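Partial view: only certain chains, each at its native spot in the assembly.
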Amino acid sequence: MADIFSIELKVRDYEVDLQGVVNNANYQHYLEHARHEYLQFIGLEFAKLTSEGIILVVKRIEIDYNSPLRSGDSFIVDCRTERISPLRFGFIQNIYRASDHKLVISAKVMGTAINRQGRPFLPPEIDKAF
Amino acid sequence: MADIFSIELKVRDYEVDLQGVVNNANYQHYLEHARHEYLQFIGLEFAKLTSEGIILVVKRIEIDYNSPLRSGDSFIVDCRTERISPLRFGFIQNIYRASDHKLVISAKVMGTAINRQGRPFLPPEIDKAF
């Protein structure tokens, strides 16, 4: 589908661990960066939201690891949104190796927005985005 | 229960992001480190296994984020194992803030062992461990 937001990145060698593949936690970095790029794309800047007291937080993440990335690989990280409940929103994300579009990981990330006191706080611009 | 393996660590400030809390992906680093320490505790060294062609891989991870860690916090990462299937093993892990034992995250990590060709390969020492 043409309407799924995605970014292309390339493995950096410091992200590769002693097994010769990208370390598991780094995929979470890739996913976060794609989400923040998506938010910027729709007009919401993560750092600006934070400074305004709109704290976007991840409440749960599920990642299925299919096939690893290695040194030299380019890859695509996509990002779709879905509304889970009045206060919860979700991101459905996949990472594919660029050379052959092989699935690397698939993930589901669920989050909410809180204020500086930790209370649920979903301002209209966030509400509209999901 | 006294028989759950755990390690205590302290937040390093570079792990804290612009929201002032430990970045989500870093908890996965803490979990991995506790698993590798657990493996060493029962006589299995991750790097040695890797060099012998026994590749331990994570197939799925689920993390529930309850409460964030901040600069200065010490925390406990625990690690219990369970056998999921003949070829799959699991780790049940929690992170608690040391000062008040408040739950930070709870996680379920499922893995398997493969050889260098990517085939399932569960040698006796791994089989026995779970």
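For reference, chains read A and B in written order, and residue numbers begin at 1 within each chain.
The rule is short, and it goes like this: a residue touches a chain if its C-beta (ideal position, glycine included) is under 8 Å from a C-beta of that chain, and two chains touch if they have at least 3 such contacts.
Just so it is clear, the model here is predicted, and its values are computed rather than measured.
Peer 1: If you could, jot down how many copies the complete complex is built from here, 2 of which are displayed.
Peer 2: Total copy number for the complex in this file: 4.
Here is the rule we use: only the chains that are shown with their structure count from here on.
Peer 1: Can you give the rotation angle that fits chain A onto its twin chain B by Cα atoms, in degrees and rounded to the nearest 5?
Peer 2: 180
Peer 1: How many angstrom between the C-alpha centroids of chain B and chain A?
Peer 2: Comparing mean C-alpha positions, chain B is 21 Å from chain A.
Peer 1: Which stretch or stretches of chain B touch chain A in the complex?
Peer 2: Listed in rising order, the residues are 18-19, 23-26, 28-29, 32, 47, 50, 55, 57-65, 68.
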